[in-house]
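The complex appears here without one of its protein chains, the remainder shown in place.
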């Protein structure tokens, strides 16, 4: 039976890697989504920001974050190993067999899966602060969030910390990943302020449409695909009937919640605005995905659809009121999609999961929000004071692509207006 | 050996989910392909249509379609289950082990794989009716096709109905999926009519080029990738030598047929038009993929290449004559690619599969075509009468993005001509 144990370990590891690759692909999703929703003159910079933050997240999480979040795993040994160290930190066949199934996947496959999660959290921030932040200030924040802020609250839940002990349920991270990113983004937007010309002194609000909606749509579809890995991989195992069924249900529920969110947001936009607003449909699908992420395993597919529908119905007014009432300038709606709907996802868990309580969910979301928001606010403020946070006004009007990156995203396509 | 049975079930389920995710990704392929082949002013609407139809297909197929198509599977129970129902419809480990291998994958993984298929069929329709149909009329049709029209003919073949009993062979759906979508599209185009300005009274025909060929190319490549899941997953199992070899052969044949179709269409376009027409190359690859879908398992790789070559040689004149002789205005060539070549795929099965007969193939394609075409014609006509099917002429000239979606896909890129 040793061969069977090894084979089972191999399947779980391979499943983990495939799911991790899908989550890595979400980096492309955020990149395209955000590039499609900003103006042409700020596109190269947001592309640079997205690919840069992914790389920074990987490096910081390897050096610091993973060991902070999962202190039990001895990655340090493997990472800092001498020349010719071949995955010294990973499990030997002897250990795997001796564990009788308790050790059932490669430690490095776990690291791979976790590292793409932290990149996801950071990606959420980049959209909200688009079109006016200094590039290197953003990267500085990325270092702090991915190396320290995210891992600490990740440890509280997934590393076996006090939130886990308190019964807080967050299967794949509506709170730990999505609301975390949204809280950091909100702090950033508050310190940074709105884009020039967005809110006039006379009270009028200017709508600033994205320049390339096919890209934004592609980004949403990439995220939808990647989310199968995000939620599906969070089961952490697939190699017996129970786990295989669980992963299948998670795939179905993830898909249905996105579908429900999309349809709900599209219908609400049709009724409210009189038009089938594409950007609301995209945000509706993402809202469905964020909503189901806290608990994709206990709902039936129909319940998952409804959880997504509520997410889609929430995200449209959230985006509108965030803009009109609170004058929080979030070009891509990231704070609404990942924050407001992330909260809904966390609060919806007790509806289908008998192990969850509203109290524990509130404790978890409150703790995560306060931790991430307060530490982020301090870091953003420190960045503002020390190295500055906004590009010069003139650069903002001309487009930050030239100022920050020295090139244009679409040099041959004439721009009209603006 | 129980652990081995469970492991085998897990591998087959995981394989099914990976293939299903690839087919879901085809939704992005159709979206990009169609967005690239229409004009800029109609791009946001076709994006909305594509993401909307995918969501509608998922919801309708969950509520109605799957149970209609596979009445033996008790999904209803799981879908409509009460709170905290955890995949009640799925197989227990005890059942799986007792079945001795007959029950070898999760029911929900099967649902996931099937639901993305129906979305594919509906995606085919959206390209053909692009640039002049009312958005909500399209969505109304999507509800009917994915909930009722598709599942009924799907049942006849894959659910164990009379076409299956009659020996009709359609491995992954050249007929059930692709020709089905094309027949519904043809009915739609007939009821809808051509785009304004396409066919003049003096007999001249206006070529209307797509606005973004990199997107269209990306769409084709996404479809090529997704098709590995489409055909490869249709083997339904991978967990022993015979099935693993079969899936490998299907991957190779799918790839070779696409390659053959692309090269053939590109060469034919070069000879016929004097230019290496990119859109014909894209349609040639898709034709190869459609052609091999009815039987990707019995041809050798060289035979698969030739089946693709014939598909590629067919699709070029099909597109030309559909436009010039029959004046059927199909902006993306969907009826030719999925319909004409789908028929070729079905008729090619007996060339390599000894279990297929020309008679059964003709019965199957005739039945599917008549069922889908007639029911679709009725539904399209009813939609036309009850809620209207065409946007106002003025809106069509100005672009339906503003009229239907209230936004533009590329607000900053100046448009020339048109």
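Which chain is which? They are A and B, in the order written, and residues in each are numbered from 1.
Everything that follows uses one rule, which is that a contact is a pair of C-beta atoms (placed from the backbone, for glycine too) under 8 Å apart; a residue touches a chain by one contact, two chains touch by 3 or more.
Since the structure is predicted, the reported quantities are computational estimates derived from the model, not experimental observations.
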Legend entry - Absent-chain contact - pick from A:115, A:185, A:297 or A:310: A:115
Legend entry - Selected residue (touches chain absent from view) among B:50, B:298 or B:336: B:298
Legend entry - Sole residue of B:71, B:197 or B:214 that reaches the chain not shown, by the stated touch rule: B:214
Legend entry - Contact partner of the left-out chain, one of B:98, B:165 or B:248: B:248
Inset, instruction - May I ask you to list the residues on subunit B that touch the chain which is not drawn? - result: 1, 4, 7-8, 11, 15, 18, 22, 39-40, 209-214, 217-218, 220-222, 224-225, 228, 232, 238-249, 251-252, 255-256, 258-260, 262-263, 266, 270, 273-279, 281-282, 285, 297-298, 300-303, 305, 351-354, 410, 413-418
Inset, instruction - Just the residue numbers, please: which parts of subunit A touch the chain that's not shown? - result: 3-4, 6-7, 9-11, 13-14, 16-18, 20-21, 24-25, 27-28, 31-32, 35-36, 43-44, 47-48, 50-52, 54-56, 58-59, 62, 78-88, 90-93, 96, 105-109, 111-112, 115, 135-136, 212, 215, 218, 404-414
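Just so it is clear, only the chains that are shown with their structure count from here on.
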Legend entry - subunit A and subunit B: spacing of chain centres that average the CA atoms, whole Å: 31
